[in-house]
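Only a single protein chain was left out; the remaining protein chains are all shown in position.
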């Protein structure tokens, strides 16, 4: 209803491809669960972040996942999404040690509790 | 008083070297201003973030500045520090376009207002 | 001790009436649990938000619940209270679709993770 | 480059129409300033919030502006955007008194300082 | 309108007395400015924080100001209110050094930028 079918599909298809690149499994599960609550929002989630932003050539996926892990650790109120992106970071080539370095660095910018909680989230992902 | 002179100086000297690497001018100005308010805290600022964290070999300075710009844009309540690190990011080799990509990406994780404010902060640094 | 019995009772009674209007069941349960931890704070919770603010004639309850759901989704650190007010919003006449629209809109102002977490909170309330 | 010209233009045109509805002047000024920093991001800002979200039929513009003012007051770190949306709220029919009610209500959910700062932002808009 | 005159006046008078204790000058100026925007909210500001909370016997004013300075430094989005309470802390007997200690400690819990911005706010108050 709120978007032309043909228009949606191009950004959507592009977004799906990018989503698979960063996080085949856990990302798709999120989209599937969301789709049952709001199909439109699940579509936006694929279109804007993954079809538009992660599709931009100006920054590689590795750098994008560094930025996302840093931001979600610092905000400290989105643990499920942090875990999805820690998994994504592993998929695009960051090592466990590098991921932990990013999170440890957040102790400087958002405090030690945010870094502690980020590290335990990372450990949960590593153990899955 | 609160730290042994010899102990302080090693981490401190190491921190000063790292601070100069990432941001010779604006970082040193911050430390100088802070030193007049609290000499001890200015020392901690060099010792812990720059002497300990930025000294760690597990992540390159480019990646560290990506993480810091992302976090400070997302938090949205530390504009002066965001500007210092946008300047630092330029010093360690990130391009203006890459810095803008990181900030634009934050529209996904902390909302469009945080990205707008981050971009105007970046523009101010670029124009200085 | 900290408030005259007669003074308390008028704002308190008024607050209880308003609390019942927005959320008979889950609101009262919160107040009961809180009352065992701090009777005074349970009293303040009825007096100030419900006796003073929600009692003001300048904005209808429907609009007030829109504002509260938006704020708690955006802050992202008060999921139990968000769920109480999603339930309250249903009680004052907002539809499930309208509640989801408010939360989806927050993707713009506080990011996609806050909207995802808000939608799953709403789904939990709808399924209860 | 990152979006098909024809695809962009439909969501973009739709977004421009919605932007004009909520805030002809100050919104367009923001987009113009942003366009000089990042043309692509200025495009996203019109496409996603205004072309996608504010275009959705499930919630009227009045309710959408209530939600946005509440969220930006509560977050407390995006004063310029709060002022744009206070101006937008006036444009879609909210009264000054109703806008102040929304902000006063935030004292309950994000504290008195956020409400004080929201009210002074509103006063600045009303005096312009 | 929304509260019985006699009821208001007792909590209000009590609040005014407490406000004068913690911060005669800058607190009253805030209330005066706010009163021109919303007389009712200026009343609530005196009644609830100062008439109810700061009136409670279970914690001395010195401890209350420590808590407030810590919270406002950590939140980092309410600089004007932080400055009012740094001034209030001086009035209830905290020394400049103690106030700086509280703010420096926040580097651990909300990050170094929040502590830096808190210290510059303190310096501004000390120089007034």
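Each chain gets a letter, A, B, C, D and E, in the order it is written, and its residues are counted from 1.
Please note the rule applied: contacts are C-beta pairs under 8 Å (C-beta built on N, C-alpha and C of every residue); 3 or more make two chains touch, one makes a residue touch a chain.
Keep in mind the model is a prediction, meaning the values are calculated, not measured.
Engineer: For the unseen chain, which displayed partners does it touch in the full complex?
Structural biologist: If we consider the entire complex, the absent chain touches A, B, C, D, E.
Engineer: In the full complex, which of E:66, E:86 or E:121 touches the chain missing from this view?
Structural biologist: Hidden-chain contact among the options goes to E:66.
Engineer: Given the full complex, what residues of subunit B touch the hidden partner chain?
Structural biologist: 1-4, 7, 10-11, 40, 44, 48, 52, 55-57
Engineer: Give me the subunit C residues in contact with the hidden chain, please.
Structural biologist: 30, 33-34, 36-38, 40-41, 44-45, 48-49, 72, 75-78, 80-81
Engineer: Suppose we count only contacts with the excluded chain; which residues of subunit D make the list?
Structural biologist: 74, 106-114
Rule of thumb we're sticking to: only the chains that are shown with their structure count from here on.
Engineer: I need the common contact partners of subunit A and subunit E, sorted by label.
Structural biologist: Chains in contact with subunit A as well as subunit E: B, C, D.
Engineer: By label order, what chains touch subunit B and subunit C together?
Structural biologist: A, D, E
Engineer: Looking at B-C, B-E or C-D, which pair matches A-E on over half of its contact pairs by residue number?
Structural biologist: B-C
Engineer: Work out the mean Cα position per chain and let me know which chain is farthest from subunit B.
Structural biologist: C
Engineer: Looking at chain pairs C-E and D-E, which one is connected by more C-beta pairs in contact?
Structural biologist: Answer to which pair has more contacts is D-E.
Engineer: If I superpose the C-alpha trace of subunit B onto subunit E, what rotation angle comes out, expressed in steps of 5 degrees from 0 to 180?
Structural biologist: 120
Engineer: When the C-alpha atoms of subunit A and subunit B are each averaged to a single point, how far apart are the two points in Å?
Structural biologist: Centre separation, subunit A to subunit B: 24 Å.
Engineer: For subunit C, which residues are shared contacts with two or more other chains?
Structural biologist: Subunit C, residues with two or more chain partners: 48, 56, 74-75, 100, 104, 106-114.
Engineer: Looking at which chains touch, is this a line, ring, star, complete or other?
Structural biologist: Shape of the chain contacts: complete, all pairs touching.
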